[in-house]
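Okay, handing you the structure first.
A single protein chain has been omitted; all remaining protein chains appear in their positions.
Chain nomenclature is as follows: A, B and C, assigned in order of appearance, with residue numbering initiated at 1 for each chain independently.
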Amino acid sequence: MTDFNEIQQDIVEEFSVFEDWLDRYNYLIELGNDLPGIDPQYRTNEYLINGCQSKVWLHADLVDGRLQFKADSDAIIVKGIVALLVKLMNNRTPAEILENELFFIDGIGLRQNLSPTRSNGLLAMVKKMRLYAMAYQAKEQKAKNHE
Amino acid sequence: MTDFNEIQQDIVEEFSVFEDWLDRYNYLIELGNDLPGIDPQYRTNEYLINGCQSKVWLHADLVDGRLQFKADSDAIIVKGIVALLVKLMNNRTPAEILENELFFIDGIGLRQNLSPTRSNGLLAMVKKMRLYAMAYQAKEQKAKNHE
Amino acid sequence: MGFNIEQIRKDFPILQQQVYNKPLIYLDNGATTHKPQVVIDTLRTIYEKQNSSIHRAIHYLSEQMTSRYESARETVRSFINAASIREIIFTSGATGSINAVAFSFGEKYVAAGDEILISEMEHHSNIVPWQMMCERKGAQLKVIPFDEKGELQLDQLDELLSHKTRIVALTHASNSLGTINPVKEVIRRAHEREIPVLLDGAQMVQHGAVDVRELDCDFYVFSSHKIFGPTGSGVLYGKEALLEEMPPYQGGGDMVDQVSFEGTTYNTLPFKFEAGTSHYTGAIGLAAALDYIRSVGIEEIGRYEQELIRYTREKLEGIEQLKIYGESEKRISVFSFLLDNIHTYDAGMILDKMGIAVRTGTHCTQPVMDHFGISGTIRASLVFYNTMEEVDRLVEGIRTTIQMLS
Partner (left out) sequence: MGFNIEQIRKDFPILQQQVYNKPLIYLDNGATTHKPQVVIDTLRTIYEKQNSSIHRAIHYLSEQMTSRYESARETVRSFINAASIREIIFTSGATGSINAVAFSFGEKYVAAGDEILISEMEHHSNIVPWQMMCERKGAQLKVIPFDEKGELQLDQLDELLSHKTRIVALTHASNSLGTINPVKEVIRRAHEREIPVLLDGAQMVQHGAVDVRELDCDFYVFSSHKIFGPTGSGVLYGKEALLEEMPPYQGGGDMVDQVSFEGTTYNTLPFKFEAGTSHYTGAIGLAAALDYIRSVGIEEIGRYEQELIRYTREKLEGIEQLKIYGESEKRISVFSFLLDNIHTYDAGMILDKMGIAVRTGTHCTQPVMDHFGISGTIRASLVFYNTMEEVDRLVEGIRTTIQMLS
C-alpha cells in the first residue's frame, strides 16, 4: 500500500494544477459526489460530529489490524475534504495514523477549513479519526497482553 | 452702580495683562483670600453646592430689591472665581441678573471651570444664583399683585 | 451635495480591498459594518494626541476628553431625538444594553408569575437575557409569532398582552427576515395597558431615521459597530422616569455617589448605569459615525437603500432555484434565501472564493429557522455603500454556485 506521505504528496500535486479557487472546489465537489454516503445506520447523532454550520458523520472499524473509515457530510465541499481524508487514512494501521503528520490540507490551501474557529466539523473529525486509532491500538495492546 | 457688562469687561481687561496662567491663578488666589468667608451659620449642608472635588456654599438675601450674595468655597481658586461672581452679581436687581449673559468667565479663559463636567460646583453655583434671582423676582411680583 | 455613491465608497477604505485577488464585495453588513475614514482618524487622533480617562480628573487632557465624551452623548441624543442626555447611556453594545434592561427592569418590576413578551423573530440577544431573567424571577416568556411572509401576527397581540405582562421586547427590524415591524402599533397597544416596550434597533438605526419620542418607545438599544462606529460600544436609551426608578446594573467607579461599607449611594442619570472606566473612544467614534451619516443625509440614505432593495429583490426573484425567506414589503436591505438542494455552507464557501462575503447559518435567530424548518439561510445584507453592480456580481455568483453544485 502506498506510503502515507506519498499519498499526501500526490494530493498536493493533483491540486497544484488548479490555478483558480473555483477549480479546486469543483474538484472537491466531484470527490464529494463520488464518495458513497455513509450507511443510514451511522447517519445518526451517535456518529455525528457537529460543526456549527455543517455536519460530519464518522464511523470506524478495525479489520485485520487496519482501520476502515466510513464518513459523510451534509455539505458537499466538506464531503470532498472528507473523501480526501478517508482516502488517506483508510486501510492504515493505528500506528500509521498516529505517527504521521497531516500536511496535505495545508498544501492544498485548505488549512482554514481545519482551523479551530471553522464551523464545519472537519477538525473535530480529524481528531476523532485519531481517537479511533488510539482506541483500537489500546485494544490490540490489551489483547496482546492477554495472550 | 456700574453696568453689569461693564464690570465683566473690566474683569476681562484686568486679566488680559497676565500672560502666564500662573499669574492669573495668583490673582484668583488673592481674590479668594480677600473674600470674607461665609458666616458659619451658612457653612452647612443646607447651603452647600457639592462639586465632586470642591465645595461651594451660597446664600442670598433680598435687601431693598437687590440681591446680597454670601458665598464661599473650600478651594481657594474656586473661591477666587466665586469672588468675581459675587462682585458682579451683588447688589443687583433680580431682573439684572436674569437678563444678562455671563461672558467674563469665557473672556478670562476660565470657561472650563464652568463646564458641566467640571467637579468644582461653580456651574451649579451660577445656576443657584439665577434661581435665587428668579425666586425673589417671583416673590416681589406676588407682593405687587397683592398691593 | 446629493448622494454620491462613488464619493461614499471612497470614504470607506476597506471597500478598496481585494480578497483572493478579487474586489471585495461585502454583503455581511448585518453582522458588522465598515468604518468611514473620519471614524478611523478620530480614534487615531485620540490615541496619538488626546487620550485621557474621563470624569473626575481636572487636568487638561481629561477635561477635553470628558467634554468630547459628553458631547458624543448629545450627538446620540439628537440622532434619535431623545428628550435629554440623561436618557442616553453608553454600553458595550446592543447585547449589553438589553442585558442591562433585562436585569435592572427585572429586579424592580418582575415577580413570579409575571410575563415578558417578545417575538418569534428576535435575535438571540433579545431572547436569552429575558429567558435568564425569567428563570431567576419565576416569570414566563411569551412569544408573538410571525406568518409565512415573515410579518408579526398582530391579531394575536391583544391575547398575548395580559395583566401579567411586564414588558414587551421587540426588534425594530429583523436581522434575518429583513422585516420592519409595525412597532408604533405594538407600542400603542402595549401602552393602552401601561406596559413599557423595548425596541431592539440594532438593525434599524443604520437604515433610517429613528425618533424615540415619536415612536414613544420606553427603551431603544443599538450597537455602534453596526452603524459604522467602533466595536465594543453601544447605546441604551430609556425614558428618564423609568431609568430613574430602576436599580443600577453594574457596580463600580463613576456610577456611585458615596461609597462606604455600610452603604453606597448612586450617581445621577446617565452615570448610574455607566460603571467603570467607560469606552470613551468608542462613544466618541460612534458620534463621529453619526455625524458622518448626517453629512450624507439619513433621508438620502433611506431613499438610495429603497432602490437597492427593489433592485436586489427583483434580481434574486429572477433566479428560479432561489427561495427568499422574509417577504415583507416594509423591509431593510437584508435578504435571506436558500438555493434548491444546496447546503448554505457550500454556497457560502464558493461565494467567498469569488470575493463575495455573505453570511450563512442561523444569524443568531434559531427560532426563525425552526419556524421554517430549515437549519439556516444565506444572507446578503446591504447598506448605503453597496451598489447595484455588487448586486449583479452577487447574482452572477449565485448562478455559478448553482451550476457548480447541481
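As a convention for this text, a contact is a pair of C-beta atoms (placed from the backbone, for glycine too) under 8 Å apart; a residue touches a chain by one contact, two chains touch by 3 or more.
Worth saying up front: this structure is predicted, and the values here are computed from it rather than measured.
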One chain is left out of this view; which of C:Asp28, C:Asp147 or C:Glu327 touches it in the full complex? C:Asp28
Just name the one of C:Ile5, C:Leu141 or C:Ile374 that touches the chain not displayed here. C:Leu141
Touching the hidden chain, out of C:Ser62, C:Gln306 or C:Thr400, is C:Ser62
If the missing chain were put back, which residues of chain B would it touch? 21-22, 25-26, 29, 52-54, 74-78, 119-120
Mind listing the chain A residues that contact the chain we can't see here? 52-53, 112, 115-120
Which chain C residues would touch the chain omitted from the figure, given the whole complex? 13-14, 17, 19-20, 24, 26, 28, 31-32, 34-35, 39-40, 43-44, 47-53, 56-62, 92-96, 98-99, 102, 107, 123-125, 127-132, 136, 141, 143, 223, 225, 230-233, 247-248, 250-256, 258-261, 263-264, 275-282, 345, 348-349, 351-352, 356-361, 364, 366-367, 370
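The rule is short, and it goes like this: only the chains that are shown with their structure count from here on.
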Mind checking the centre-to-centre distance between chain B and chain C? Centres are C-alpha means, answer in whole Å. 46
Suppose each chain is reduced to the average of its Cα coordinates; what separation in Å results between chain A and chain B? 81
Mind pulling the chain B residues that touch 2 or more other chains? none
Going by the touch rule set out above, which residues of chain C reach two or more other chains? none
